[in-house]
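Only one protein chain is missing from this complex, and each of the others stays in its spot.
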Amino acid sequence: MNETMVCAVGNVATNLTYRELASGPSVRFRLAVTSRYWDREKSAWTDGHTNFFTVWANRQLAVNAAASLNLGDPVVVQGRLKVREEARDGGQKWASADLDAVAIGHDMARGTSAFLRTPKPEAVQRRPEPAWETPSVNADGDAPVQQQAQTVAVT
Amino acid sequence: MNETMVCAVGNVATNLTYRELASGPSVRFRLAVTSRYWDREKSAWTDGHTNFFTVWANRQLAVNAAASLNLGDPVVVQGRLKVREEARDGGQKWASADLDAVAIGHDMARGTSAFLRTPKPEAVQRRPEPAWETPSVNADGDAPVQQQAQTVAVT
Amino acid sequence: MNETMVCAVGNVATNLTYRELASGPSVRFRLAVTSRYWDREKSAWTDGHTNFFTVWANRQLAVNAAASLNLGDPVVVQGRLKVREEARDGGQKWASADLDAVAIGHDMARGTSAFLRTPKPEAVQRRPEPAWETPSVNADGDAPVQQQAQTVAVT
Partner (left out) sequence: MNETMVCAVGNVATNLTYRELASGPSVRFRLAVTSRYWDREKSAWTDGHTNFFTVWANRQLAVNAAASLNLGDPVVVQGRLKVREEARDGGQKWASADLDAVAIGHDMARGTSAFLRTPKPEAVQRRPEPAWETPSVNADGDAPVQQQAQTVAVT
């Protein structure tokens, strides 16, 4: 309740940092969001201010984002905004704008997206012989055929 | 100004209807957005009300959405909300909730996405010998290698 | 979770309907939200489409809205969007766009607002002699003492 939700359309501005925490997989990256405005004098759309967010994703969203996102990709991110202020060493206050992501998607205004649904946990359990442990995409050799195709497409 | 922006996370509920209009490509589909709430009595997340929107996309977003989206796909959509009221034949008023999409993406909370950036018009013009007419993804044989990989991944 | 939140800036388009339900006070009114866009040809801001919402408020928000809002007032409303579809008598489907309001405020871009905080329930209980039953403002001549104080606060 009273959470400040943000829907940001921008570009992945750093490589992703992936970590396995006690609470599960976690990923973070910087997102650059440049506003555009109609410049009446130039009669043209012009770049305005660029906001930078640190996007955080957890669990399945972290795993899938790590398998899908590359530096520069155009994305739409919905998340809870967290403005964090900390006093650093010298006592200087410092703030950052974090987005605790709920949903992340490649922006189809800029390209096409081939989607591969993550099997639900139950579905996995029901499978007689699961060929992989987590629906990982970082897998090396034994990734299912579809994932290989996808990896190719990503490059 | 004063536009009502909506960021909706849901599922594609119909096949896409694609049309070439005088103003360019246009696509529409129904989007189902089911809220989830914490049921204190059951101590479990429970489905709430489902909103249905008619999502409209134009130009490049229409072309790419048509090439990327399938019935049932989980998506995040940012768009301008338009509540339309019309008097139908009998004079009965009727309303629908439309989203004029700005960005559409496959929701990585539910799966992985392999992205293929649409070449910018200038880039296309600079190419010595464009192998396709529109930056189409529905191309058949002469699509670049990446698109073939992607097509495979889609299936 | 997955609720579609909307923040709408518009005008109260009907009188308020106030009801005491078993679940507590409830109020509803129609909200008109007209988008504005920059018309490049006319070089002027121009009215675009108008969205109509039915805004619902409950409990204390209902009581205070009923005491504060008048037809035509400019407001900002944050709420959960509910698109409702019903089959009416003849079987014809009908939809409406409801906002289940979380917060409602008079828009200070259009005027000034004199605020009178509702005492918290505990505070009320501590009061020796409450001079009114509901913090009503629909009263005619005999407005409670607090409202006079509020009018003063406007200056």
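Chains here go by letter, A, B and C, matching the order in which they are written, and residues are numbered from 1 within each.
Just so it is clear, contacts are C-beta pairs under 8 Å (C-beta built on N, C-alpha and C of every residue); 3 or more make two chains touch, one makes a residue touch a chain.
Bear in mind the structure is a predicted one, so any value in this text is a computation, not a measurement.
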Out of C:N15, C:T46 or C:T118, which touches the unshown chain? C:T118
Based on the whole complex, identify which of C:A13, C:L31, C:L61 or C:A97 touches the chain you can't see. C:L61
Which parts of chain B are in contact with the chain that was left out? 1, 5, 38, 40, 43
In the full complex, which bits of chain A touch the chain not displayed? Write them out. 1-4, 6-10, 33-37, 45, 48-49, 51-53, 80-83, 85, 88, 90, 92-97
Chain C residues that touch the omitted chain in the full complex: 5, 7, 9, 57, 60-61, 64-65, 67-70, 72-76, 78, 102-118, 135, 137, 150-151, 153-155
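Criterion: only the chains that are shown with their structure count from here on.
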Averaged over CA atoms, how far is the centre of chain A from the centre of chain C? Could you give it in whole Å? 36
Per the centroid of Cα atoms for each chain, what is the distance between chain B and chain C, given in Å? 33
Two-or-more-chain contact residues of chain B, please, as numbers and ranges. 7, 9
